[in-house]
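Note that one protein chain is taken out, while the other chains of the complex remain in position.
Presenting subunit A:
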């Protein structure tokens, strides 16, 4: 049986080489544009680099120690955590509620879906400018509405109200969450819900016992991507100055972590310190993601094995 063996071996080897030829662009990109930059940032975080002077000194973990003695950095981290804890659950809940509603057999539901989803495709800069105009003190619609009820105008875009504008801006895009939940709802086999109905289950019972468990992987996915997205959000920058070095114009209540990172890099030129801040955020995001996956392991219900386990 020498012949089939000899005939079989060269093609697999060639196939393997062809495989590497095909995945090479992504592997090279991943190494060059993700792994290497992160490594470079880690090296910088151990120095006192300011990005300009040719001489930098190795300072060990001093930058990381400094972070924990910098009240501004710590408070911005706390604000970012707060921002994520408020906006992520609210967006997912609103999206889920809307998904259930536009999944009902009513007239023109396609139109409802499209129009509710529309804000989610508006580019971030466009959305931020729009909200700046709505919440402008004199020319804004928000104060226009207040004045028709005889209420005094509110200065929305400064502390302490600016945070509500930020929340509203994020929630305006909850149509994105609706579309993802809707796709999950449409994947639920109709027989299951019909069988429950035949067995006398109420709508609420079949929603909590069938729909929610079957939807849990979709919700988990949204929780994870939502947390990752909001922990590195810099949206308040777009709501105020619209420039990476304009951290000074951001109201204190909206002074998120990433904005402080930009300020350290592009205004203060503290490259070493800013890189340490980036690495701390990276670690926090990784930890939060792992924690969510760990905690959810018991509550999330998979009908099929998740991808990659195959």
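The working rule: contacts are C-beta pairs under 8 Å (C-beta built on N, C-alpha and C of every residue); 3 or more make two chains touch, one makes a residue touch a chain; residues count from 1.
FYI, contacts and distances are computed from a predicted model.
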Name the absent chain as its UniProt record does, using one of the following: "3-isopropylmalate dehydratase small subunit", "histidine kinase", "DRTGG domain-containing protein" or "Carbohydrate ABC transporter permease".
"Carbohydrate ABC transporter permease"
Residue of A:74, A:118, A:195 or A:287 in touch with the missing chain, whole complex considered
A:118
From A:30, A:68 or A:301, residue that would touch the chain that is not displayed:
A:30
Could I get the residues of subunit A that touch the absent chain, sorted low to high?
12, 15-23, 25-30, 32-34, 36-38, 40-41, 44, 51, 98, 101-102, 104-108, 112, 114-119, 121-134, 136, 138-141, 143-144, 147-148, 153, 172, 175-176, 179-180, 182-184, 187, 217-218, 221, 224-225, 228, 231-232, 234, 238, 241-244, 258, 261, 265, 271, 274-275, 278, 281-282, 285, 289, 307-308
